[in-house]
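Note that one protein chain of the assembly has been removed; the remaining protein chains are unaltered in position.
For reference, chains read A and B in written order, and residue numbers begin at 1 within each chain.
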Amino acid sequence: MTLALLFEQLLNGLQLGLMLFLMSAGLTLVFGVMGLINLAHGSLFMIGAFFCAAVAAASGNFWLGLVAGTAAAAAAGALIEVTVLRRLYTADHLDQVLATYALILILSEGTRIIFGPFPLYLDVPASLSGTVDLGLTLYPLYRLALIGFGLAVAVGLWFLISRTRLGVRIRAGENDREMIAALGVNIRALYTVVFALGAALAGMAGALVGAVQAVQVGMGEPVLILAFVVIVIGGIGSIKGAMVGALLVGVIDTMGRFLLPNIFATFMGASQASSIGSALASILIYLLMAVVLVLRPKGLFPPHA
Amino acid sequence: MPDFTKEHALNAVIALGLLVVPLWAYFAGEIFTITLFTRITILALAGVGLNIALGLGGMVSFGHAVYFGAGGYAAGILAQHAFNGAPLLGLSGSNQMLVIWLVAMAVSGLLAAVIGAFSLRTSGIFFIMITLAFAQMFYYFAISWPAYGGEDGLPIYVRNQFPGLNTMRPLELFLICWGVLMAGLALFATLRASRFGAALMAIRQNPDRVASLGINPFGIKLAAFVISGMVTGLAGALMADLSRFASPAGMAWTMSGELIVIIILGGTGRLFGPVVGAAFLVGFEVFFGGLTEHWKLWLGVVLLAAVLFGRGGIVGLIAGRERFG
């Protein structure tokens, strides 16, 4: 174990954390403003990846694919909001769970019908291929770009929410729905916009991650469940909590998988250390969630404390 | 005394129909049908378990697959140790279903106690996400722990035994499962009618009021959650014996989703809701799965319609709204 490897893993953790933030921001926003639990958020991640891969393959341009993937996810999000989800804002959570579970089935099979049963592969754009020398280590340029991109989107989102008219309305919607409706804000349109925004972020994450993993049906749900862990840790409805939770989960998960087998190897056989270490590493973030729940049952940053 | 209602009649018809069809299939030589009905009874039993937590107690657990999977692993691991003679925590394995069932219920009950103790500190949407996350934790643990098959799962080479019956014969295995399902339903009905059930159902509707009466909602809910996990775990052990395979897929989040679907489609909190829901789901898969490979798309459409337009599930549709007396 060298310092260089440790540094590399830390960057990987940061990158995973920022991609998780893109997923979690939409989920937590939709819950904060509309009170909806959306299981189909992972499907929007998948849609972003598929459209990006298909358009990038057809046009030969990754960036065109990224725009297409983000736009497709936003459009799909707006479509399911208008047709289905807006009927469920006042329904109980059980109905929301069942309906969005149904949407997972529909969107997954729909994707399979459109893109076929086989995984797609998305190449890293040529301008971002190769590695970059960070002094301690060589690091893939694309992964570094993901970190930069994630940070840029986070700053943009912060600006949107705290500095723009739309942001004021979104924050008002979190606090008092009747009030902003009474003030003449078109609440239906606001909800659709918020949902499409969250969907776009998920789709963008899917497109970006699609270049480093296989693009296939079912890719969204593991990420969705990680995003749940993130917002349980951060506090449901809090963007800041999503950011802190995402970075914690990303770094702890990545470092755990790297460090635990190494640590166990210092006092037991290599193969045993590797199996126990990796099994334990796979549950580390859930243990973190359990600890947070005991200490702060509403998460680290509950929005209406 | 409660009267004999339309729902009672419907329940009797379903219980008997579930028994008569496989008997007919036996004489007609339709082995596939018997296995299909065995699957329905086992899924129904898993649903009966979840129905205690979700239907009676209003606890929307999106992680019940963990108990189902744990029950399956209990069966698989005990059978493996009985098969190869290796000791398990100093004891020998077992290929006796009755022993395996007890262990499966103990293990899943223990898991439910731990998960419940954490998750029940919260409610609503938090509870849904946390139960899902904890189930996923055990799923990842199962697939990354190589001793019992890891991602490949754990085969059961010889189906476990039941005194006086030959479990390798489909009809006899079915009868065991049917009997266990009926016992599970009897347990559900007894709990629902008891003082415990009265408190539990009241907590679903108004937990603050129940606390103000001097009943501690947490204790009642945790007890119900544990019983619920045990019943679902028992079903998992049966499923492992039916498929002769303890699968990590039984622990995956999709299984948790299926169990919720079974309950809501059948009728949340209704005695025979999970039975009807399981029959519908399995029937839908067999029928539409034969017509199109994209049958899940149509299942999604049916579920959406059920949420948006149907209330009370299939049992509610036939027998009307539930009255609590």
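Basically, contacts are C-beta pairs under 8 Å (C-beta built on N, C-alpha and C of every residue); 3 or more make two chains touch, one makes a residue touch a chain.
The rule is short, and it goes like this: contacts and distances are computed from a predicted model.
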{"item": "Among \"ABC transporter ATP-binding protein\", \"OsmC family peroxiredoxin\", \"Hsp70 family protein\" or \"CopY family transcriptional regulator\", UniProt-listed name of the chain not shown", "value": "\"ABC transporter ATP-binding protein\""}
{"item": "Touching partners, among the displayed chains, of the absent chain", "value": "B"}
{"item": "Listed residues B:40, B:191, B:242 or B:302, member touching the removed chain", "value": "B:191"}
{"item": "Footprint left on chain B by the chain that the document does not show", "value": "1-2, 190-191, 193-199, 201-202, 205-206, 208-216, 219-220, 223, 322-325"}
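To be clear about the criterion, only the chains that are shown with their structure count from here on.
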{"item": "Chain A and chain B: spacing of chain centres that average the CA atoms, whole Å", "value": "31"}
{"item": "Chain A-facing residues of chain B, complex", "value": "54, 60, 62, 118, 121-122, 124-126, 128-130, 132-134, 136-138, 140-141, 144-147, 253, 257, 260-261, 264, 268, 294, 296-297, 299-301, 303-304, 306-308"}
{"item": "Complex contact set, residues of chain A against chain B", "value": "31, 37, 84, 87-88, 91, 93-95, 97-99, 101-106, 108-110, 112-113, 221, 225, 228-229, 231-232, 236, 275, 278-279, 282-283, 286-287, 289-290, 293-294, 297-298"}
